[in-house]
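One chain of protein is taken out of this complex; the other chains stay put.
Per-chain residue numbering starts at 1, and chain names A and B are given in the order in which the chains are listed.
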Amino acid sequence: MDISAINPVLLVASLMVAATPILLAAIGELVVERAGVLNLGVEGMMIIGAISGFAIAVETGSPLLGFIASAIGGAMLSLLFVFLTQVVLANQVASGLALTLFGLGLSALMGQRYVGVRPPQTAHLDIPFLSDMPVLGPILFSHDPILYLSIAIVASIWAVLKYTRAGLILRAVGENHDAAHALGYKVVRIRIMAIMFGGACAGLGGAYISLVRVPQWTEGMTAGVGWIALALVVFASWKPWRVLLGAYLFGGVTVVQLNLQAAGVAIPVEYLAMSPYLITIIVLVILSKDKSSAPASLGRIFHASH
Amino acid sequence: MIVLEKRPQPSRAWSLATPLVAVLATMVFGGLLFAVLGKNPVEAIRIIFYDPLFGEFAFYYRPQLLVKGAPLVLIAIGLSLGFKAGIWNIGAEGQYIIGAITGAGVGLAFYPLEAWYIFPLMVIGGALGGWAWAMIPALLKVRFGTNEILVSLMLVYVAEQLLASMSLGLLKNPDGFGFPGSRNLNDYASANSWISQDAGMHWGVVAAMIAVIFSYILLNRHMLGFHIRLTGEAPRAAKFAGVNPGRLILFCLGASGALAGLAGLFEVAGPTGQISIDFNVGYGFTAIIVAFLGRLHPVGILLAGALMALTYIGGEIAQSQMGLPAAAIQVFQGMLLFFLLAFDILTNYRVRLNTRKVA
Partner (left out) sequence: MTTPLLSLQGLTKAYPGVIANNNVSFDIGEGEVHALLGENGAGKSTLVKMIYGLVKPDSGQMLLRGQPFAPAEPRAARTDGVAMVFQHFSLFDALNVAENIALGMETPPPMRDLAAKIREVSEAYGLPLDPYRTVGDLSAGERQRVEIIRCLLQDPKLLIMDEPTSVLTPQEVEILFQTLQKLRAEGTSILYISHKLEEIRTLCDHATVLRLGENVGECTPADTTASEMAELMVGSSLKVPERAGKELGDVALDISGLSVPSPSAFGTALKNVHLSVRKGEVLGIGGVAGNGQDELLAVLSGETLTEADAVKLDGQPVGRLGPTQRRKLGLLSAPEERLGHAAAPDMSLTENAMLTGSVREGLETGGFLKWGEAEAFAEKIIKEFDVRTPGPDNAARSLSGGNLQKFVVGREVLQRPGVLVINQPTWGVDASAAASIRQAILDLAAGGAAVVCISQDLDELMEISDRFAALNEGRLSTPRDASGLTVEEIGLMMGGAHGMEVAHV
């Protein structure tokens, strides 16, 4: 065992990479939940994003096109959830599960030809001087564009929710859909857009796993990241910057346990591998006392009668 | 324009008809999917739904129906209790794994002793294991209000790691030449769940039938079942009626965990035979589909379990005969749940064409 082999700078840089899929999925789900919808299909949308991004990137040779395809793929799958919950008013919990089960199957089907294929590499930022700085260079200036995009999304979601009318309306719809309807806001239309945005973000997050983090395609490769993202939204009390903080914490746990595995610590691999899930549970327990910031209409079915 | 109009009360006819409509829609769209994959859809549907029951080799496949159906029904019955009350145990897969580990562990602890009491002890061990695993989300929910969906699901991944650890460590077959996996319980007479391997009968099938009957009586004739339904329909009314929500959560999660644990035990002591890394094949998740497809009704679940078992077996045949990918069957099953939820609206709403004149 040799813990000193772990390089702290690389550790921080890689925890940001490990956190990005969770961050993308969670910030998307945050918007969905702020609109009053609970979409438990994050895992399904992520894995669809992972394979559609992977396939398009391999076929076109362009990771960028792959990422665009992953966002579209995630959003397309979320349309199924839209249909179930917004059109035919099905239970959101069951519909989210359906989305996940369906997405896992469909991704396996789509991905058959891509097992063992290597995707094109996603270019990293390389700014002369800045990227070469010690410590700060690898941590701040040497990542791929999607990682920066994920942070930009968090910042803009925060600004939109806090300062814009669109954000105010979104919050109003999630808070009290009947009142929003009475004021003449299009509750269903707003929710559909939020759900599709959540789908696109989850798709991007999935593609980040298959194109950057791993990078290859295996069945079920999201391995519960979508569910951790759901837990993270609760952890963050539905606040964007706390999602970022939470994602980096989880990323940190993941990276540290991987590093410990590599360093050959005396704890069996299986127990290290279960640690992110156990920590998720512990964090959920600690934070579940405070539910006051949850959107009041979360998960409730809206039907404009009369 | 199409408008939805809430019915004054749920339509009983549609509530019975939607699962059938959903199955038909899944066959149509599944057929389309198979056609897209370049397979003959009619043949594929025939192979999946007809051949296992009435085809040339039906004598071989029919017992398989019991083997695949039993764990699905057993788990789904447990899940349906919670789902009815609005308590979402999504982690049956984990409880199934833990039940198998603890149950098999009890049996292997006695090896090579042969005695009549070993198998009953294993059954208890399996049920307790699944129960204890489900009590984690249950207690956390009651004590701290933690979301049971996320906790039970996280515990699936933890259980999978435990399974790996067990098959490589504690329960590894000492005479297994270093291969991962436990001793095969099929070679250990006292720890074996088969009644008749040729007929596909093992104690899990019996347990599933008993569970169906008990659950029927519970839900229709007993106060506890009434309270479960009441809690799902109107939680505030349930509290007003005197239901203790905490106790109900403990019961529903505990019962579903115990049943899933039993399913795991019967599986490991029979059809699978040993604890190994790839012991679990997703019964815990498929059982969610079974529970909904059976409309959370015990008899419905029995039928839905049989149907789902059919798609597993038929899917395997289609895989070997037509080269239909295994994942296609998974998609097929997901579609079924999707259509079921979609058509369910007809139970509670009337769909009408709006003939309103434009003012």
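Please note the rule applied: a residue touches a chain if its C-beta (ideal position, glycine included) is under 8 Å from a C-beta of that chain, and two chains touch if they have at least 3 such contacts.
On a predicted model such as this, the values are computed, not experimentally measured, just so you know.
Chemist: Mind giving the shown chains that are in contact with the missing chain?
Modeler: Per the contact definition above, the missing chain touches A, B.
Chemist: Pick out which of A:59, A:132 or A:178 touches the chain that's been left out of the picture.
Modeler: Within the whole complex, the residue contacting the unshown chain is A:178.
Chemist: Looking beyond the chains shown, say which of A:9, A:127 or A:168 touches the absent one.
Modeler: Considering the complete complex, A:168 is the one touching the chain left out.
Chemist: Which candidate, B:20, B:189, B:210 or B:223, sits in contact with the chain we can't see?
Modeler: Touching the chain that is not displayed is residue B:223.
Chemist: Considering the whole complex rather than only what is displayed, give the residues of subunit A touching the chain that is not shown.
Modeler: Interface with the chain not displayed, on the subunit A side: 165, 168-169, 171-172, 175-176, 178-180, 182-185, 292, 295-296, 306.
Chemist: Where does subunit B touch the missing chain, residue by residue?
Modeler: So the residues of subunit B touching the missing chain come out as 5, 8-10, 221-224, 226, 229-230, 233-234, 236-242, 244, 356-357, 359.
As a convention for this text, only the chains that are shown with their structure count from here on.
Chemist: Distance between subunit A and subunit B based on Cα centroids, please, to the nearest Å.
Modeler: Inter-chain centre distance comes to 28 Å.
Chemist: For the complex, which residues does subunit B have touching subunit A?
Modeler: Listed in rising order, the residues of subunit B that touch subunit A are 4, 6, 37, 88, 90, 136, 140, 144-147, 149-151, 153-158, 161-162, 164-165, 168-169, 285, 288-289, 292, 325-335, 337-338, 341-342, 344-345, 348-349.
Chemist: What part of subunit A is in contact with subunit B in the complex they form?
Modeler: Residue list for subunit A touching subunit B: 40, 80, 83-84, 88-91, 93-95, 97-98, 101-106, 108-109, 112, 219, 223-224, 227-228, 230-231, 234, 268, 270-271, 273-274, 277-278, 280-281, 284-285, 288-289, 291, 303, 305.
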